[in-house]
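My structure is below; once you've seen it, I'll send some questions.
Heads up, one of the protein chains got dropped from this complex, but the rest are sitting where they should.
Presenting chain A:
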Amino acid sequence: MEGDGTQDLKHCDRDDVSHLALDIGGSLIKMVYFSSSSGCSSDDQINGYLKDGFDVSSGTSNHRVLRRKLHFLKFETSKISECIKFISSKHLQYGDQDDKDLDSDKNIVKATGGGAFKFADLFKEKLGIILDKVDEMSCLVAGANFLLKAVNREAFTYMESQKDFVQIDHKDLYPYLLVNVGSGVSMIKVNGDNDFERVSGTSVGGGTFWGLGRLLTKCKSFDELLELSHQGNNRVIDMLVGDIYGGTDYSKVGLTSTTIASSFGKAISENKELDDYRPEDVARSLLRMISNNIGQIAYLNALRFGLKRIFFGGFFIRGHAYTMDTISVAVNFWSKGEAKALFLRHEGFLGALGAFMNYEKNGFTDIGHQFMQQPSANKSSTHSDVQDNGCIECRVEVRD
């Protein structure tokens, strides 16, 4: 019956933004906003749908599909003013025009992450918007579920620089382990929509990489640090099994001579100062330490619950090949090939996306829901694809 009332919405040429959602983490602010993909869609029109959608809660099922874009942006949390400036310049805070007609006194923006609490006042003061705080874990999970179901070619494995997209059977998605590597790391066992549990986590995450990396290398940004690590050689700093065993393997327990026995362990025995090491090598060593550790803890948790699939998301990864490689190797190593590390293309935006999905609960058009159901209802009627410019173009079915 859903098929009957669907209509295509005309494209808008101009980015006409509406809903905005934020994930304000310890290191980065992730933003997702929705725009019509062309400029022709008028606010009135949208509002019309919205109002209809809102008012007509029962009775006839009347669906229209909006063709729109989901935009993904990030800012450093320490430069939150840039983020505010951006929102202001895009008038994103007025996205929910309908609010004026509703009883809410102000514009409300869904937000998650610790900063949603911390910076609530700032947003109110600078932009006049109220951050509606959405639980972080729920957002992560909702975001991941959305992506895994709605976006083709979202999940992929990465081993030895080989990226392979994995087709996830939606019916066989759950349960899985979601590892969100932000400043810290959360590990969540996801059993279904909105059915999840944070089973573990670690404080050794992206924040550690960047924080320690900054202290050790004087890099100015996370990306710079990542870039450095690319050119580094961790053997200069890490103590390898071979260093301890005089170049031989410790084969009895399956450790080859190049296995890292102790991260940064080589810095112990040499009379070198920090300045004597190349920042590249330090960054590399740090990256390996952290990635490997995350991979290991994630695997151990997957094992605990008998989960075969581990999805890694969050901003630490950033599609960085070496990071993914290390995590994959760790999972592969510890699971003896039984478990696989999977990555998400929108890794950093799970929370923001989840916050965005959350709008439905406030009565806004059931984007998430419809979006996710659509592929199973009628795959041909909806396409969603990730575009290189950091947005997803999608059709959104709106129920009247």
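The definition used in the following text is that a residue touches a chain if its C-beta (ideal position, glycine included) is under 8 Å from a C-beta of that chain, and two chains touch if they have at least 3 such contacts; residues count from 1.
Here is the rule we go by: contacts and distances are computed from a predicted model.
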Which choice in "EF-hand domain-containing protein", "Ras-related protein Rab-8A", "Pantothenate kinase 2" or "Signal peptidase complex subunit 3" gives the name that UniProt lists for the one chain left out?
"Pantothenate kinase 2"
Looking at A:108, A:166 or A:204, which residue reaches the missing chain?
A:204
Determine which one of A:109, A:190 or A:297 touches the chain that has been left out.
A:297
Could you tell me which of A:154, A:238 or A:280 touches the chain that is not displayed?
A:238
Using the document's definition of touch, tell me which of A:33, A:176, A:264 or A:356 contacts the absent chain.
A:264
Residue positions on chain A contacting the omitted chain are 25-27, 76-78, 113-115, 117-120, 135-137, 182-184, 198, 200, 202-208, 210-212, 214-216, 218, 222, 237-239, 241, 243-246, 248, 250, 252-253, 259-269, 273-274, 277, 282, 289, 292-293, 296-297, 300-301, 303-304, 334
